[in-house]
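Right, I'll just put the structure down here and ask away after.
Note that one protein chain is taken out, while the other chains of the complex remain in position.
Each chain gets a letter, A, B and C, in the order it is written, and its residues are counted from 1.
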Amino acid sequence: MLKTNICGVNFKNPLMLAAGVLGSNASSLNWVLKSGAAGVVTKSFSKEPNTGYKNPTTVGVDCGIINAIGLSNPGADNFIEEIRRVETGDDEVLIASIYGATPDEFSFLVEKIQDDVDMIELNISCPHAMAGCGAAIGQDPNLTHKIVSAAKDASNVPIIAKLTPNVTDIGEIAKSAEDAGADALTLINSLGPGMKINIDVAKPVLSNRFGGMSGKAVKPIAIRDVFVVYDTVDIPIIGVGGISNYEDVVEFIFAGARGVQIGTSIMNEGVEVFNSINKDLENFMKDKGYKSIDEMVALAHEEL
Amino acid sequence: MLKTNICGVNFKNPLMLAAGVLGSNASSLNWVLKSGAAGVVTKSFSKEPNTGYKNPTTVGVDCGIINAIGLSNPGADNFIEEIRRVETGDDEVLIASIYGATPDEFSFLVEKIQDDVDMIELNISCPHAMAGCGAAIGQDPNLTHKIVSAAKDASNVPIIAKLTPNVTDIGEIAKSAEDAGADALTLINSLGPGMKINIDVAKPVLSNRFGGMSGKAVKPIAIRDVFVVYDTVDIPIIGVGGISNYEDVVEFIFAGARGVQIGTSIMNEGVEVFNSINKDLENFMKDKGYKSIDEMVALAHEEL
Amino acid sequence: MNDVPQIVKIKEIIDETPSIKTFVFDWDMDKYGTPNPGEFLMVWNFNNEKPMSISKINDNELAITVKNVGEFTNELHQLKVGDVLGIRGSYGNGFSYDLKNKKVLAIGGGVGMAPINSIATALANNGNDVDVISAAVNGDELLFVDSLKDIGVNVCPCTDDGSVGFKGFATNLAIELIKDTSYDIAFVCGPEIMMKGVFDILEDNEIPAEYSMERYMKCALGICGQCCVDNTGWRICVEGPVFSNDLLKEINEFGKYHRDASGIKH
Partner (left out) sequence: MNDVPQIVKIKEIIDETPSIKTFVFDWDMDKYGTPNPGEFLMVWNFNNEKPMSISKINDNELAITVKNVGEFTNELHQLKVGDVLGIRGSYGNGFSYDLKNKKVLAIGGGVGMAPINSIATALANNGNDVDVISAAVNGDELLFVDSLKDIGVNVCPCTDDGSVGFKGFATNLAIELIKDTSYDIAFVCGPEIMMKGVFDILEDNEIPAEYSMERYMKCALGICGQCCVDNTGWRICVEGPVFSNDLLKEINEFGKYHRDASGIKH
């Protein structure tokens, strides 16, 4: 009943772990899979190791957090060993999240990792990446096109482009990614960035000063972006942003998402959030008479 | 102690009523002034009357609301009668918010209203305006320049440009507004827009489907935008977004604002929020040994 | 959160008069709060959303009573039992419902009887001696006469054409009742011109009173400013809709004009 399909890949339910959350090692990814997620996205990794920013890298804000972890990762050679230890069952999906600054870096990473994963998500949207990475790409339709094309050309698994909401027109970027051959889109990466200043010491809390906002606060923006992009592209959309219960998941599906990712709410709900939402979602569908996720997708687009 | 000065205009304290909130008639503006605000911005008005969108125009979200009121206003001829009934005392400031789609409309409105107000704020940032108005201007640096220039040329009172956060680079827009002659900037208009779908009926709640997000949820984004724009322009900044207590006000001032506007929190705190924040702000300044707002501006920019 | 519409199913529709229907639905008071008489709901029929007075407040059950006067209310009148509505609220400042042992006069004109029904019911159940003037154009349009009588309220029907009860306006009947009875307090809702007439009579007789006002409303959350009144600036959706006579005196647009959706005065 909960099954979904995203560009030909089967998921036993619509829930995935979002990139950057508990995704640094195989053990935690396996734990999340055992906890009911149908898919896991690894933490974004690059060619070379990266220690990320100095702490503080995360701070709470109203209805969410802002973070600038800084894409810390052990580099492709080390990380591939973690990825090979991830154990997926039937209709469970392993997705590698990769980042870089150039088409060559993306091609290299795709070629390096594609035999060990089911799908690859391109992080072209991190709002606190170093020069040339992350949102520096996803805020420019031409760069987006170049990077997605390079990744797609190198890949024999589906390519997902993860987009930033921090643009004037997300539809334009989505269209670029689709035109470049993206098989699916993930919407949205963290918002802003935002900032928290401690008033007792008159200083920004994060060492990077600015950090991407996530959590409940960003959900309305994510829902709107999914809704708008659904009308703009023909490729499937994975929704992410502020999901903490089945109602949020349904809202994303009605907006046009075929699957969703969950991240920040693990902070309050624990990894049990996956099993718990699956149960509630199934009850909701039974109550309302929905037989499949498929028939629920984009229902909020229908006229009265 | 609480006095501030924004492009030559004296305010008895840094608090103003934000545009679009309780600003539809002189009586409510007078009530807000009596409640401790040093300045009031009227609801945005246009040349002709506008009934705005059909209800629902507002709906709650986590830590905020989203709204698409749709710039309802009785038109300049009617609204000027309201504006003339606003009673400002010493160092109390009346600011007209105006909107339109063309330079001519803005010039017309500036000429019409400038003798009756202390400052004029250009709404080039409403995220749910009709074609050509609001964010359609403020998301384009060239249009921003044209509109601000037209308003500035026509005006003998200071011109404030209110900017939208929903752009790839707010610094670029801020610079355009400054280059065009804006005397000050207000940051930020509501975020997104966002969207709320009711899952029981699978329908968007707002009649306009999308609405600008405001309230506590948007504060981190507003703080960051003020911080970044402070480093980009030389004209003073008025901060707005999610302020509900003195700590929020201080955070905006430390980020670089010389004054702040308060809107959505009136929903929970009532108009008493102005007096209450002024009292708390004064206590904070005494505790910390600050003698003026001026010395607090942009303190979070200083290196350790 | 009462600032998000909750979807409710209509469990009963009562044809009160040829032009007025009452819609009854369940309302989880634990979750969404128990409304007080005089408070209102925002009612969303998935095409538009308008404020409506609450006419009945039962155990986990509410009712609104709607007169078919325009596009929105006409759409509501097409609804069947089992259809759904989006409801948010309750909102606003209601009537003084916790009085005891008072001699009460409640006056409702037309569909203005909706909130009068809920306050009269609450006060009668609380042991007050309640007289209600239920006023309408004719006998067919009279509201809540029998149901209020059933709970011990002294209902005085009043029709413009005299087809049932007192012949004349609510103001005329009020003058009559005041002559014979010393009322502690009055509650009034109806067309503003009627309320203005009643206000003048009650002031002359020094009877304290509470009036339920109506203005064009958008957010109902106290921020859009659409429903603010002259000269106080008060919001009908927060400081109102119910105002005591002392406060109403300060609303100098009362009985004179109101603003439309764009803010133009009429």
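Just so it is clear, contacts are C-beta pairs under 8 Å (C-beta built on N, C-alpha and C of every residue); 3 or more make two chains touch, one makes a residue touch a chain.
From a predicted model like this one, the values you see are computed outputs, not experimental measurements.
**Q** The chain left out touches which of the shown chains?
**A** Contacts of the unshown chain, counting the full complex: A.
**Q** Of the listed residues A:N10, A:T58 or A:N275, which contacts the missing chain in the full complex?
**A** Selected residue, touching the omitted chain: A:T58.
**Q** Please pick, from A:S28, A:S97 or A:N166, the residue that touches the omitted chain in the full complex.
**A** Only one of A:S28, A:S97 or A:N166 touches the chain omitted from view, namely A:S28.
**Q** Among A:G39, A:P74 or A:P103, which one is in touch with the chain left out?
**A** Touching the chain that is not displayed is residue A:P74.
**Q** If I consider the whole complex, including the chain that's not displayed, which of A:K12, A:K43 or A:K152 touches that chain?
**A** Residue touching the absent chain, from the options given: A:K43.
**Q** If the hidden chain were put back, which residues of subunit A would touch it?
**A** On the subunit A side, contact with the omitted chain comes from 20-32, 43, 49-52, 54-60, 65, 67, 69, 72-75, 78-79, 82, 196, 198, 200-201, 203, 205, 207, 263-264, 266-267, 270.
What we mean here is this: only the chains that are shown with their structure count from here on.
**Q** Report the chain closest to the protein's overall CA mean, measuring from each chain's own CA mean.
**A** Smallest offset from the overall C-alpha mean is found for B.
**Q** Between subunit A and subunit B, what's the gap in Å when you average each chain's C-alpha atoms?
**A** Whole-Å distance between the two chain centres: 33.
**Q** Give me the residues of subunit B that touch two or more other chains.
**A** In subunit B, 196, 203 touch at least two other chains.
**Q** Indicate the residues of subunit C shared as contacts by at least two other chains.
**A** 46-47, in rising order.
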